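All protein chains but one are shown at their positions in the complex.
What follows is chain A.
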Amino acid sequence: MDKTIATPAEAVAAIPDGASVMIGGFGGSGAPLELIKALVERFKETGSPKNLTVVNNNTGNGKVGLAAMIELGMVSKMICSFPRSADPRAFTEAYLAGEIELELVPQGTLAERIRAGGAGIPAFYTPTSFGTDLAEGKPVAEFDGRKYVQERWLKADYALVKAELGDPHGNLTYRKAARNFGPLMCTAAAQTIVQVSHLVDAGTIDPEVVVTPGIFVNTVVEVVNPAQEELLNRAEESWV
């Protein structure tokens, strides 16, 4: 069993135009920046991939990472809970110009839709958003005297995730709050690509502490000393 691949560029080489892509991270924490950068560089060289539907909690910050994908015009639709940041220009300008579609989802509903997608549960009911604009058009049902909104699962063609330790089987651990959406997205994509900060031999990660079992992972690429979005933005780096 060996799911490893040598470089981020090879890991993301097959992602086609029009794909749906879940990207892990909450703001910069857990953002798989080297995988995103490989996608951005491919787009700059070849014009592909474009027309992507991206699932992320946010819409990027500054001119790196997901914000760079948006500013370069690679993304046609965002599914997210909070499309704002310290420097949200890339998304704001595209959205106000009508160049990008937005599906706004409450954060817990977003997480649960991804979880449901990975667990084979096509829909579920939640009190979240009942009676609000975000429940418009969705079925409502009453259980034990309380009203709930039906939400559907969310799946994707690809997931790009950052983890801390990974082995050739795809078993993963995460680092601190960088875990966030990562374990959920790994389960909900047809192809899950993970950048790990330390690639270790099978048997090195104690099975008791594995967070994502390798069955949910297709490709593992080691990126030692990964960049942090917050620090790139403070240095005013631009990938655009």
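Some notes on this structure:
Definition applied: contacts are C-beta pairs under 8 Å (C-beta built on N, C-alpha and C of every residue); 3 or more make two chains touch, one makes a residue touch a chain; residues count from 1.
The rule is short, and it goes like this: contacts and distances are computed from a predicted model.
Selecting from "Acetylxylan esterase", "Multiple sugar transport system permease protein", "DMSO/TMAO reductase YedYZ, heme-binding membrane subunit" or "CoA transferase subunit B", the unshown chain of this assembly corresponds to "CoA transferase subunit B" (UniProt protein name). Check A:G30, A:G62, A:G170 or A:G214 against the missing chain and you find that the one touching it is A:G30. Of the listed positions A:A9, A:L72 or A:L134, the one in contact with the omitted chain in the full complex is A:L134. The chain that is not drawn here is touched, among residues A:E34, A:E71 or A:E112, by A:E112. Looking at A:S20, A:T53, A:N180 or A:Q195, the residue that reaches the missing chain in the full complex is A:N180.
Remark: the residues of chain A touching the chain excluded from display are 26-30, 57, 81-86, 88, 91-92, 95-96, 102, 104-112, 114-115, 126-134, 174-184, 211, 228-231.
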